[in-house]
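What follows is chain A.
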Amino acid sequence: MLDIRGLTASIGDKPILKGIDLTVPAGEVHAIMGPNGSGKSTLGYVLSGREDYTVTGGSAMFNDADILAMAPEQRAAAGLFLAFQAPIELPGVNNANFLRTALNAIRRAHGEPELDAVQFLKLARAETKRLAMPDDMLKRNVNVGFSGGEKKRNEVLQMAILRPKLAILDETDSGLDIDALKIVADGVNALRGPDFSALVITHHQRLLDHLVPNRVHVLAHGRIVRTGGPELAKELEKSGYAGLIAEAA
Partner candidate 1 sequence: MSTGATGFLQRYEDAVGRLPGDSALRAAAAAAFREAGLPGGTQGRRIEAWKYTSLRPVAEANFQVSPRHEAETLLSGLTLLDAPRVVFVDGVLRGDLSVLPAVSIARFADQPDFGTLTWPDREPMVALNTMLATDGVALNVPAGVDGGIVQLVSLSGGQGDFHPRHGIRLGKGASLTVVEVAAGQGAYLLNTVAEIHVAEGAHLTHIRLQDEATTAFHVSTTYADVQAGGTYDSFTLNLGGRLSRTEVHTQLSGPNATAHLNAAQILAGSQHADFTTVVSHAAPSCSSRQTVKNVLGGRSRGVFQGKIAVARHAQKTDGYQMNQALLLSPDAEVDSKPELEIFADDVKCSHGATVGELDAEQMFYLRSRGIPDAEAKSILVRAFLAEALDAVANETIRGLLETAVEQWWERQKA
Partner candidate 2 sequence: MAAVTETLDTVQSVTQSGYKWGFETAIEMDFAPKGLNEDIIRLISARKEEPEWMLDWRLKSYAAWLTMEEPRWARVDHPPIGYQDLHYYAAPKKKAGPKSLDEVDPELLKMYEKLGIPLKERAILAGVDPDTVENTQIAVDAVFDSVSVATTFQATLRKAGVIFCPISEAVREHPELVKQYLGTVVPTADNFFAALNSAVFTDGSFVYIPKGVRCPMELSTYFRINARNTGQFERTLIIAAEGAHVSYLEGCTAPQRDENQLHAAVVELVALDDATIKYSTVQNWYPGDANGKGGIYNFVTKRGACRGARSKISWTQVETGSAITWKYPSCVLLGEDSVGEFYSVAVTNNHQQADTGTKMIHVGKGSRSTIVSKGISAGHSNNTYRGLVRMLPGAANARNHTQCDSLLIGDQSGAHTVPYIESRNLTAKVEHEATTSKIADDQLFYCRQRGLSEEDAVGLIVNGFCKDVLKELPMEFAVEAQKLLAVSLEGSVG
């Protein structure tokens, strides 16, 4: 599904990613852990095509297509979804309208018929209900006046509706209480299947209790310094990153 080789990237003159090799097979959930400033969020942004970041080397293939050459919306149409760490506010743009526009843009790219307002609302209402979100979430402006938890749940709602092939969750668990955390995990688990993969960026073991990963990677100083099974996350929770990073250096 996702095949990253020797990926390097920088902001301005400052290198952030210093050679990432990572393969996420279809149907798997991988966790990326690591201390602050290790490049975790950068990886998410680079894969989704944020312009502030310059790719300086390496490759990233997504279902055999070179995603690094695509515009952000083409990557989205190809099935890549980034759940933002700090979701963006769009004043005056209502959530339902935003989502329908996005969904139809993606459907158009796939040559599928667009959904009309009624069809869309039916779909969206079903998802909000499933995610235990109030109906008015759809009526409100995108992320405007949302609490931190609501913003994160809104990202999960978008993911559920847009049905990506690869979801990158950038610290979607931060600032959530245990109930919200479960909702997020359930949202991802519901999508799990042979055609869905996820890259879960997190600081904590907590989320991984509910969203059990196939593999765990530790990112430090722009490189993956260790890879293991779900037990690696538990080990990190106990002993921290320090030893690992020192070991790698």
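In this section, a contact is a pair of C-beta atoms (placed from the backbone, for glycine too) under 8 Å apart; a residue touches a chain by one contact, two chains touch by 3 or more; residues count from 1.
In picking the candidates, the idea was that all candidates are chains of the complex that A comes from, given by their letters.
Predicted model only: the values in this text are computed from it and were never measured.
Asks: Number, please: which of 1 or 2 touches chain A in the complex?
Replies: It is 2 that touches chain A.
Asks: Would you mind writing out the residues of chain A in touch with candidate 2 in their complex?
Replies: So the residues of chain A touching candidate 2 come out as 48-52, 71-73, 75-77, 81-82, 84, 87-94, 96-106, 109, 114, 116-117, 141, 158, 162.
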